[in-house]
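Note that one protein chain is taken out, while the other chains of the complex remain in position.
By written order: A, B and C. Residues from 1 in each chain.
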Amino acid sequence: MSNQVTNTSSRSAILLIHCPDRQGLVAAITEFIYKNEGNIIFLEQHVDSDQEIFFMRVEWDLGKFSVPTEKIGEYFQTLIAEKYNMKWTLYFSDYTPRMAIFVSKLSHCLYDILSRIQAEEWNVEVPLIVSNHAELEEVAEKFGIDFHVTPNVKDDKQKAEKEQLALLNNYNIDFVVLARYMQILSDNFVSHYPNKIINIHHSFLPAFPGARPYHSAYERGVKIIGATSHYVTPELDAGPIIEQSVVGVSHKDSVEDLIRKGRDLEKAVLSKAIWYHLERKILVYGNRTLIFD
Amino acid sequence: MSNQVTNTSSRSAILLIHCPDRQGLVAAITEFIYKNEGNIIFLEQHVDSDQEIFFMRVEWDLGKFSVPTEKIGEYFQTLIAEKYNMKWTLYFSDYTPRMAIFVSKLSHCLYDILSRIQAEEWNVEVPLIVSNHAELEEVAEKFGIDFHVTPNVKDDKQKAEKEQLALLNNYNIDFVVLARYMQILSDNFVSHYPNKIINIHHSFLPAFPGARPYHSAYERGVKIIGATSHYVTPELDAGPIIEQSVVGVSHKDSVEDLIRKGRDLEKAVLSKAIWYHLERKILVYGNRTLIFD
Amino acid sequence: MSNQVTNTSSRSAILLIHCPDRQGLVAAITEFIYKNEGNIIFLEQHVDSDQEIFFMRVEWDLGKFSVPTEKIGEYFQTLIAEKYNMKWTLYFSDYTPRMAIFVSKLSHCLYDILSRIQAEEWNVEVPLIVSNHAELEEVAEKFGIDFHVTPNVKDDKQKAEKEQLALLNNYNIDFVVLARYMQILSDNFVSHYPNKIINIHHSFLPAFPGARPYHSAYERGVKIIGATSHYVTPELDAGPIIEQSVVGVSHKDSVEDLIRKGRDLEKAVLSKAIWYHLERKILVYGNRTLIFD
Partner (left out) sequence: MSNQVTNTSSRSAILLIHCPDRQGLVAAITEFIYKNEGNIIFLEQHVDSDQEIFFMRVEWDLGKFSVPTEKIGEYFQTLIAEKYNMKWTLYFSDYTPRMAIFVSKLSHCLYDILSRIQAEEWNVEVPLIVSNHAELEEVAEKFGIDFHVTPNVKDDKQKAEKEQLALLNNYNIDFVVLARYMQILSDNFVSHYPNKIINIHHSFLPAFPGARPYHSAYERGVKIIGATSHYVTPELDAGPIIEQSVVGVSHKDSVEDLIRKGRDLEKAVLSKAIWYHLERKILVYGNRTLIFD
């Protein structure tokens, strides 16, 4: 039940909701919006009939909305959510999230992200790039973004992570993207950004978790390889999956060819996951995501 | 504004609605359902912001619904639809639609459909197969379905179509599937089944309309071929598209290879379109479909 | 080094070859064909540069070929293969392989195969269907194919397999297709048909091997599901992969929806694998396949 409020005049509000299923939920929520002069732009609901859970994403125009922006969360909680035992998150389209990128030595995902930022494809600010290596500093410089190296001291991952957490705090970062960052984050680190760290894994999970998935895929002789973007949880490569994509391979493809083809998948899949996150289209429930696309 | 009512006790009702967009539409519709003890299973709405049209598909459980099944349409029209100038169609999940299949000489789509019927994948009855040739009669016999040949007499398409319309009427057919039926239907015929005749065209429309699309695709040297399923309208291969799919081809593929690969596309695409139609997931507006998938 | 010879006048010969890589292999093989008046229709070679193994598939027209069909294998062995330590298999396009289908209760793959047989899409004969259940007997009857039930007696898989092996022998079967056959074959059974038993597994292997993969895929929350066709080896779901395909899924899909979408994948993937096998496009090396497509 977070509530990101901005001072600027907003355009639309987005509510992501889940609660035990029962009759009248859609009517209650849409009535709340309608009564207060909101116009629904997008509404999608889903019922998990096994678990009897109700999910909804609703976006409405705030132009004539009669509840002040900073009061919407409070009113919704009091008037609707409490009654139905709803868990909800409220976002405003005019808030620009702040994203940090973690990288190691590979540049393809980083370039793909930064070129989208430059072209203003996304509503996001990227004030910070963090790496355990210095190699990609020049890329950060090209795009005028602060670059910090937090080197991995052997047997002291804690030190690097402490620095990283301080940086994220200082730069007022909302969420983190691991753009082929080749370090495993500690449980402690992950616990600071629940469902706010997006990773790209270079295989079609759950096949080939861990290191060197392209080598494993080659060994197994698969005919399709994949990439998977997911939120990071304490268990490695096991967090809620946001997006996956695949490409065909053949006996003619060496491991190097798989890596080459995989690069293109990785950047496409990671960028799509970031876009879903920015558009507030993702609702995480248990270890699964609902993507209201 | 059609209204298919059955006498048997129904399980769920499906409403497909469109009207000029304005505030409060979702609230009004869901309130109607909620007030009468309906539980919403599925709701998706969409606003075309250019044309300011509101679209919605809502499905609700009728178990405890307090409006008698045969009165739902009337009440909805009086209490809600009139006020908002809604166009709507109401379906009931326990009604089993009756489908006729038109074929010529190619069997792949026909087999794919009939094997699904046999395996009870779909809620549909197929009492009738019509053809301009006798070749596929043995397939119809295998599955115990009546087969009628309406031969094309030169310069007298009218005669065959008159017979076909009589058959459709006698067999109480709700909708027609053209499973690689190689005749062009007249405007008159089409006008009897608006958005109720599903065709499969063996190209990625609007590329390669008309006859021999695989030959044209080969000539053009495309790297991908496709198939398109659409509702039939008077203009050839120009009706609302329901489903499309593609497959890669290469210089190694001859025209015969394109035809072979295309067959697999055609049957998959046609069957998927039929499934959408049977599940009442398609709303046609203008020359476009909304698929509430 | 098998050698299927037929008495009828053949049209083309297909050689699948592998051996240690060295200079002059293509020249030696093509010289053999050319010197004897063969015209190459298709040639593809591949070198695994890590293992230094040479692979080739070559198909040539036998119209004017000066070596008698029944002597080609012997001559090729003596004149070429021995010198280069080649392993090879020779096929003739006018031989019609004999295929048996093993099924349990699900009909979708079986229908897809039989409708292709009926439409003469493939060069194959299917004289025999075997099942551990009686349910699909009526499908076999529709298509006029012998159907044998080899029921699974508890704690006596050997008995059923003994019957099955006798049937395969009596019907002179070249290869076996497991069309959603829900029994695990013993090592002994598999050893009789090395790289001649094609299975369809209902997941994107190596993800979700074993039973109930769609349930596992649902639990994991993947965004894509797949199907995998492979040759059967003693280790379960671990044999050389022939073909894979995938389809996107979303949070809206229940386990039943995954099963429904998966069915369409399964039949497409299995039929494609059978086609590759029939076209002699598959060379198995170690636990991987080369598909000369």
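Note that in this section contacts are C-beta pairs under 8 Å (C-beta built on N, C-alpha and C of every residue); 3 or more make two chains touch, one makes a residue touch a chain.
These figures come from a predicted structure and were not determined experimentally.
Chemist: Among the chains present in the display, which ones are touched by the chain that isn't there?
Modeler: By the stated touch criterion, the chain not on view contacts A, B, C.
Chemist: Out of B:Ile33, B:Leu205 or B:Leu270, which is the one that touches the chain we can't see?
Modeler: Going through B:Ile33, B:Leu205 or B:Leu270 one by one, B:Leu205 is the residue touching the chain not shown.
Chemist: Which of these, A:Lys64, A:Lys142 or A:His215, touches the one chain of the complex that we don't see?
Modeler: Of the listed residues, the one touching the omitted chain is A:Lys142.
Chemist: Which one, C:Ile40, C:Ile53 or C:Ile117, makes contact with the chain that was left out?
Modeler: The missing chain is touched by C:Ile40.
Chemist: In the full complex, which bits of chain B touch the chain not displayed? Write them out.
Modeler: That gives, for chain B, the contact residues 46, 49-50, 55, 204-208, 220-224, 226, 240-246, 250-252, 254, 287-291, 293.
Chemist: Which chain A residues would touch the chain omitted from the figure, given the whole complex?
Modeler: Considering the whole complex, chain A reaches the absent chain at 106-108, 111-112, 115-116, 118-119, 121, 139, 142-143, 252, 260, 263-264, 268, 271, 293.
Chemist: In the full complex, which residues of chain C touch the absent chain?
Modeler: Residues 22-27, 30-31, 33-35, 37-47, 49 of chain C touch the chain that is not shown.
One rule holds in what follows: only the chains that are shown with their structure count from here on.
Chemist: Could you tell me the distance, in whole angstrom, between the mean C-alpha positions of chain B and chain C?
Modeler: Chain centroid spacing, chain B to chain C, equals 37 Å.
Chemist: When the C-alpha atoms of chain A and chain C are each averaged to a single point, how far apart are the two points in Å?
Modeler: 42
Chemist: Taking each residue of chain C in turn, which ones touch at least two of the other chains?
Modeler: Those would be 252, 293.
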